[in-house]
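Only one protein chain is missing from this complex, and each of the others stays in its spot.
Here is subunit A:
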Amino acid sequence: MDAVVLWSLGVVALACAVAVFVCDSMARATFALLGSLVCVGGVVLVLGLPYLGVVIVLMMVMEMVVMAVFMIAYMMNPAGLMPMSMLHNQRGALALSAAVFASLTAAVFLVPWPHRRGSPPRDTTFQVGKALMGEQMLTMIVLGFVLLATMVAATVLALRRGRYDRLGDGLDRRPARDPAGGGVGR
(Lines give C-alpha, C1' and ligand atoms only; values in the text may rest on other atoms or scores of the structure.)
Protein backbone atom coordinates (compact mmCIF):
# COMPACT_ATOMS: atom_id res chain seq x y z
CA MET A 1 0.00 0.00 0.00
CA ASP A 2 2.75 2.42 1.01
CA ALA A 3 4.68 1.52 -2.11
CA VAL A 4 1.72 2.30 -4.37
CA VAL A 5 1.17 5.68 -2.68
CA LEU A 6 4.90 6.49 -2.87
CA TRP A 7 5.13 5.56 -6.54
CA SER A 8 2.10 7.63 -7.50
CA LEU A 9 3.27 10.62 -5.42
CA GLY A 10 6.70 10.38 -7.03
CA VAL A 11 5.33 10.23 -10.56
CA VAL A 12 2.99 13.17 -9.95
CA ALA A 13 5.81 15.16 -8.33
CA LEU A 14 8.09 14.67 -11.33
CA ALA A 15 5.32 15.35 -13.87
CA CYS A 16 4.36 18.59 -12.10
CA ALA A 17 8.04 19.60 -11.88
CA VAL A 18 8.40 19.23 -15.65
CA ALA A 19 5.11 21.08 -16.19
CA VAL A 20 6.50 24.09 -14.31
CA PHE A 21 8.91 24.79 -17.16
CA VAL A 22 6.63 23.65 -19.98
CA CYS A 23 3.47 25.66 -19.27
CA ASP A 24 3.07 29.00 -20.98
CA SER A 25 0.79 30.35 -18.32
CA MET A 26 2.61 31.61 -15.25
CA ALA A 27 -0.42 30.84 -13.08
CA ARG A 28 -0.37 27.24 -14.29
CA ALA A 29 3.39 27.02 -13.70
CA THR A 30 2.92 28.25 -10.13
CA PHE A 31 0.23 25.68 -9.39
CA ALA A 32 2.28 22.93 -11.03
CA LEU A 33 5.10 23.83 -8.66
CA LEU A 34 2.62 23.75 -5.80
CA GLY A 35 1.49 20.28 -6.90
CA SER A 36 5.07 19.05 -7.10
CA LEU A 37 6.03 20.37 -3.66
CA VAL A 38 2.82 19.08 -2.05
CA CYS A 39 3.75 15.65 -3.41
CA VAL A 40 7.20 16.11 -1.83
CA GLY A 41 5.41 16.74 1.48
CA GLY A 42 3.33 13.61 0.85
CA VAL A 43 6.46 11.53 0.23
CA VAL A 44 7.97 12.79 3.49
CA LEU A 45 4.70 11.91 5.26
CA VAL A 46 4.56 8.40 3.82
CA LEU A 47 8.22 7.83 4.74
CA GLY A 48 7.18 8.13 8.39
CA LEU A 49 7.61 11.82 9.20
CA PRO A 50 4.03 13.10 9.61
CA TYR A 51 4.93 16.38 11.34
CA LEU A 52 7.48 17.52 8.77
CA GLY A 53 5.27 16.35 5.90
CA VAL A 54 2.32 18.42 7.08
CA VAL A 55 4.57 21.43 7.76
CA ILE A 56 5.92 21.21 4.20
CA VAL A 57 2.42 20.98 2.68
CA LEU A 58 1.08 23.95 4.68
CA MET A 59 4.15 26.06 4.00
CA MET A 60 4.13 25.34 0.28
CA VAL A 61 0.45 26.27 -0.06
CA MET A 62 1.09 29.68 1.52
CA GLU A 63 4.34 30.18 -0.37
CA MET A 64 2.81 29.45 -3.76
CA VAL A 65 -0.10 31.81 -3.13
CA VAL A 66 2.45 34.57 -2.41
CA MET A 67 4.41 33.46 -5.48
CA ALA A 68 1.29 33.73 -7.66
CA VAL A 69 0.80 37.35 -6.58
CA PHE A 70 4.41 38.18 -7.47
CA MET A 71 4.13 36.30 -10.76
CA ILE A 72 1.20 38.41 -11.86
CA ALA A 73 2.96 41.55 -10.64
CA TYR A 74 6.31 41.02 -12.36
CA MET A 75 5.89 38.69 -15.31
CA MET A 76 5.26 40.16 -18.71
CA ASN A 77 3.06 37.23 -19.75
CA PRO A 78 1.17 36.16 -16.62
CA ALA A 79 -1.77 34.41 -18.23
CA GLY A 80 0.12 32.74 -21.07
CA LEU A 81 -2.18 34.26 -23.67
CA MET A 82 0.81 35.05 -25.86
CA PRO A 83 3.12 32.01 -26.03
CA MET A 84 6.73 33.12 -25.90
CA SER A 85 10.08 31.59 -25.07
CA MET A 86 11.78 32.98 -22.00
CA LEU A 87 14.83 30.74 -22.11
CA HIS A 88 18.53 31.23 -22.63
CA ASN A 89 21.27 28.66 -23.18
CA GLN A 90 18.70 25.89 -23.28
CA ARG A 91 21.02 23.27 -24.70
CA GLY A 92 23.77 23.86 -22.14
CA ALA A 93 21.30 23.79 -19.27
CA LEU A 94 19.73 20.59 -20.58
CA ALA A 95 23.11 18.89 -20.97
CA LEU A 96 24.27 19.95 -17.52
CA SER A 97 21.10 18.85 -15.73
CA ALA A 98 21.04 15.54 -17.60
CA ALA A 99 24.65 14.94 -16.56
CA VAL A 100 23.81 15.76 -12.93
CA PHE A 101 20.83 13.39 -13.01
CA ALA A 102 22.87 10.61 -14.60
CA SER A 103 25.73 10.94 -12.10
CA LEU A 104 23.40 11.08 -9.08
CA THR A 105 21.50 8.01 -10.30
CA ALA A 106 24.73 6.16 -11.01
CA ALA A 107 26.03 7.09 -7.56
CA VAL A 108 22.99 5.72 -5.76
CA PHE A 109 23.27 2.37 -7.52
CA LEU A 110 27.06 2.06 -7.34
CA VAL A 111 27.82 3.27 -3.81
CA PRO A 112 27.75 0.46 -1.23
CA TRP A 113 25.27 2.04 1.19
CA PRO A 114 25.36 0.88 4.82
CA HIS A 115 22.57 -1.30 6.15
CA ARG A 116 19.73 0.26 8.05
CA ARG A 117 20.84 0.94 11.60
CA GLY A 118 18.30 1.12 14.41
CA SER A 119 14.57 1.45 14.03
CA PRO A 120 12.31 4.51 13.88
CA PRO A 121 11.16 5.82 17.25
CA ARG A 122 7.50 5.59 18.17
CA ASP A 123 7.03 9.36 17.97
CA THR A 124 9.15 10.96 15.22
CA THR A 125 7.93 14.45 16.11
CA PHE A 126 9.33 13.97 19.61
CA GLN A 127 12.61 12.83 18.05
CA VAL A 128 13.09 15.96 15.96
CA GLY A 129 11.92 18.26 18.75
CA LYS A 130 14.30 16.72 21.24
CA ALA A 131 17.17 16.94 18.77
CA LEU A 132 16.50 20.60 17.95
CA MET A 133 16.29 21.49 21.64
CA GLY A 134 19.23 19.27 22.58
CA GLU A 135 22.28 18.22 20.60
CA GLN A 136 21.23 20.20 17.50
CA MET A 137 20.56 23.39 19.48
CA LEU A 138 23.30 25.26 17.60
CA THR A 139 21.54 24.48 14.28
CA MET A 140 18.29 25.85 15.69
CA ILE A 141 20.00 29.04 16.95
CA VAL A 142 21.67 29.62 13.57
CA LEU A 143 18.38 29.06 11.73
CA GLY A 144 16.69 31.56 14.04
CA PHE A 145 19.32 34.23 13.37
CA VAL A 146 19.16 33.53 9.63
CA LEU A 147 15.39 34.04 9.64
CA LEU A 148 15.71 37.27 11.65
CA ALA A 149 18.38 38.59 9.28
CA THR A 150 16.15 37.66 6.33
CA MET A 151 13.23 39.61 7.75
CA VAL A 152 15.36 42.72 8.30
CA ALA A 153 17.19 42.49 4.96
CA ALA A 154 14.06 41.80 2.91
CA THR A 155 12.30 44.79 4.49
CA VAL A 156 15.30 47.06 3.86
CA LEU A 157 15.57 45.93 0.22
CA ALA A 158 11.86 46.30 -0.49
CA LEU A 159 11.50 49.77 1.04
CA ARG A 160 11.11 52.60 -1.42
CA ARG A 161 12.91 55.16 0.76
CA GLY A 162 15.64 54.46 3.25
CA ARG A 163 17.02 56.58 6.07
CA TYR A 164 19.51 58.36 3.76
CA ASP A 165 16.57 59.56 1.65
CA ARG A 166 14.90 60.91 4.75
CA LEU A 167 17.81 62.33 6.75
CA GLY A 168 20.41 63.17 4.05
CA ASP A 169 23.85 61.70 3.44
CA GLY A 170 25.12 62.75 6.86
CA LEU A 171 21.95 61.56 8.55
CA ASP A 172 21.67 65.06 10.06
CA ARG A 173 18.71 66.61 8.28
CA ARG A 174 16.05 67.67 10.80
CA PRO A 175 13.18 67.43 10.30
CA ALA A 176 13.38 64.47 7.96
CA ARG A 177 12.26 65.02 4.39
CA ASP A 178 9.08 63.01 4.03
CA PRO A 179 6.63 63.09 1.15
CA ALA A 180 3.80 63.91 3.49
CA GLY A 181 3.92 65.87 6.70
CA GLY A 182 2.82 64.31 9.89
CA GLY A 183 3.61 63.80 13.50
CA VAL A 184 3.59 66.28 16.32
CA GLY A 185 4.12 69.93 15.32
CA ARG A 186 4.47 69.37 11.57
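Things to note:
Rule of thumb we're sticking to: a residue touches a chain if its C-beta (ideal position, glycine included) is under 8 Å from a C-beta of that chain, and two chains touch if they have at least 3 such contacts; residues count from 1.
Heads up, the rule we're going with is that contacts and distances are computed from a predicted model.
A single chain of the complex does not appear, and UniProt lists its protein name as "NADH-quinone oxidoreductase subunit K", one of "NADH-quinone oxidoreductase subunit K", "Heme exporter protein C", "ABC-2 type transport system ATP-binding protein" or "Carbohydrate ABC transporter membrane protein 2, CUT1 family".
Checked against the full complex, the one of A:61, A:87, A:141 or A:171 touching the unshown chain is A:87. Within the complete assembly, residues 2-3, 6-7, 10, 13-14, 17-18, 20-21, 26, 29-30, 33, 36-37, 40, 43-44, 47-49, 52, 55-56, 59, 63, 66-67, 70-71, 74-76, 86-90, 92-94, 96-98, 100-101, 104-105, 108-109, 113-114, 116-121, 124, 127-128, 130-132, 136, 139, 143, 146-147, 150-151, 153-155, 157-158, 160 of subunit A touch the chain that is not shown.
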